[in-house]
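Omission of a single protein chain aside, the complex is shown with its protein chains in their original locations.
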Amino acid sequence: MADALTVGQLAAAIEARSSGVLVVEVRGTPDRPIDRVAPLESAGPGALGFLSNPRYRRAALASDASAIVLAAADADAMAEGGAQATLLVCTNPYAAFAFAAQALAPETAPPPGVADGARVAPTARIDATARIDAGAIVESDAVIAAGAHIGAGAYVGHGVHIGERTRLHPGARVMADCRVGARCILHSGSVIGADGFGFAPFEGRWVKIPQTGRATIGDDVEIGANTTIDRGTMGDTVVEEGSKLDNQIQIGHNCRIGAHTVIAGCVGIAGSTTIGKGCQLGGAAMILGHLQIADGCVISSGTLVSRSINERGFYTGFFPFMKNRDWERNAAVLRQLDELRKRVRELETRLKERPEPPGAARDDS
Amino acid sequence: MADALTVGQLAAAIEARSSGVLVVEVRGTPDRPIDRVAPLESAGPGALGFLSNPRYRRAALASDASAIVLAAADADAMAEGGAQATLLVCTNPYAAFAFAAQALAPETAPPPGVADGARVAPTARIDATARIDAGAIVESDAVIAAGAHIGAGAYVGHGVHIGERTRLHPGARVMADCRVGARCILHSGSVIGADGFGFAPFEGRWVKIPQTGRATIGDDVEIGANTTIDRGTMGDTVVEEGSKLDNQIQIGHNCRIGAHTVIAGCVGIAGSTTIGKGCQLGGAAMILGHLQIADGCVISSGTLVSRSINERGFYTGFFPFMKNRDWERNAAVLRQLDELRKRVRELETRLKERPEPPGAARDDS
Partner (left out) sequence: MADALTVGQLAAAIEARSSGVLVVEVRGTPDRPIDRVAPLESAGPGALGFLSNPRYRRAALASDASAIVLAAADADAMAEGGAQATLLVCTNPYAAFAFAAQALAPETAPPPGVADGARVAPTARIDATARIDAGAIVESDAVIAAGAHIGAGAYVGHGVHIGERTRLHPGARVMADCRVGARCILHSGSVIGADGFGFAPFEGRWVKIPQTGRATIGDDVEIGANTTIDRGTMGDTVVEEGSKLDNQIQIGHNCRIGAHTVIAGCVGIAGSTTIGKGCQLGGAAMILGHLQIADGCVISSGTLVSRSINERGFYTGFFPFMKNRDWERNAAVLRQLDELRKRVRELETRLKERPEPPGAARDDS
């Protein structure tokens, strides 16, 4: 935990991090000390809470948080309700809360330098402000920029470029010739630039197509634990700036992930697919190869996308769960859906052949 | 392979490990030596086989196993059939077999101490009976309890607590401040306590919410290879005692996995979801975030759970597979299921408008 900040100092920190667009006002005592964020229910003195939804006003009123980030309308209601907490009124309380949490949990930069037990090739260039932890390996001709931090047991291959203030957590690995931008976070076990999956069939076996492209990661990208991003076959696999990838994701060769796209855990994206900018992919979604997904698309969890999507929108395709015995009955019908449609068509035909009863004129909608 | 035990010694070992509730009797020669377990079909002299199902009595009779673990009813039938093997009659043959297999394959504890090439911070506390292998890294203020074994290249972060007799296999990683209970097994490449996936949207980009909680793992938990369990946002992500997690699983931040729950491979559980005690989740199941799953639920493989489940039960939701051409036909109808229902409703309406033929009174069920 960090040293405490007053609510007023926190408001200033939010303003600084958001370029001055978030804080509306501080209602109540601005000099209360805050040393952490906490859920409203478990917040005590010293904690900053967060009211995201008018539904939780009661919980906010009952909370022992010293201060609460919230929207103006909620602040008015809280003030009427006799709120004890200092109210930090913001236009976008969730983003303000995120900035406040950052101010309260600043990254503690380790001392710069190469730790005992790290192995750095003589031709690698390590900025004097960068940090290489024990057990890390940096290969020949790699470049580690200012303020970067290569964690214990992490691997930086030949010719790799790691941008300023980027952090590789323990055991993250970047293969030869790949590039990672500035301020990225690569979590443990992530692998950037393993070979893509490319084989040509030949006489009953599979001939490997060398994967000579790279993986390039833009600035401000976060890559989750054990996520894998393959290098391109000839060109590059690209993750654009500001994208956030959760754990256990697979990105195939030659993919391009648009800027500021978020991808939840366990997603797979097959090779040569382009995901637009600002998309949101739910957990365990699967996107087939050679597709184009338009900017701003939202894909539900568990959805398999088998065709390109040209239009921004919200797309879904998973089997709704139910009690197993219901599923068994419904799944049995599902296997004969085409036949069921034929039976309905047949009924329609038969009924059409019968004379309508008199006076039965009706609309078909 | 271990030294051989006689069938009688094995029976005693099963009794000791199960607190005396499993063994009914030993029928036949108790002093045959057993040095391994084996499937009935390939078992030879010295092997202990296992009869799980009356269906396999013939295979058991034909087996060359020196002894067979089985239930009383099967033992009677086997004896009538002229079984050559010594019969180890147990109330729960499968559990008895597991205990026997344990007795035959005891963990060989490595010599205690810190191997050459391991790196242990001066402030870490390593019990004198613990073992740290080459290439492992133990950071400052970490605690490694008695009999624990930190494998080659494994990582124990700052302030982490590893419980008694817990084993980290090569390359398992526990991030700062997390806790792992006693007698746990963390397989290679598992990552405990990477950052949860939390971002607030702000002006077209995503602002990271620091993940300052921990991941805490109860006693007797097993965590599979390359499985990831994220740390909490503010509070903890919790895996309760006795749970068993297979490989390639993702557990999001703030989740709680109930005691003695088993989770098969490739499952994803999104953030802030609680799974009850004694649940069984099939492979590649996906549980969305902020849900509650009741104790004792069984979820089929491949099922996406999109709502809380309040009632113990067996739940399923996957698309049944079929020949591709059948799938194409059925999937086409599935896309128009709502329309099909309308057509059926329409037919019902039309038919209702027709006079019933005389004498056609029927029941509607």
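Order as written gives the chain letters A and B; numbering starts at 1 within each chain.
We adopt the following convention: contacts are C-beta pairs under 8 Å (C-beta built on N, C-alpha and C of every residue); 3 or more make two chains touch, one makes a residue touch a chain.
What you are looking at is a predicted structure, and each value in this text was computed from that prediction instead of being measured.
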From the list B:6, B:63, B:188 or B:254, which touches the chain that is not on show? B:188
Which chain A residues would touch the chain omitted from the figure, given the whole complex? 119, 135, 137, 139, 153, 155, 157, 171, 173, 175, 189, 191, 194-195, 197, 199-210, 212, 226, 228, 230, 234-235, 248, 250, 252, 266, 268, 270, 284, 286, 288, 298-300, 303-306, 313-320, 322, 326, 329-330, 332-334, 337, 340, 343-344, 346-347, 349-351, 353-355
For chain B, residues in touch with the removed chain: 1, 18, 21, 36-39, 42, 92, 94-95, 97-99, 101-102, 104-105, 116-117, 134-135, 152-153, 169-171, 185, 187-189, 220, 222, 224-226, 242, 244, 246-248, 260, 262, 264-266, 278, 283-284, 301-302, 318-325, 327-328, 331, 334-338, 340-341, 344, 347-348, 351, 354, 357, 360, 362, 364
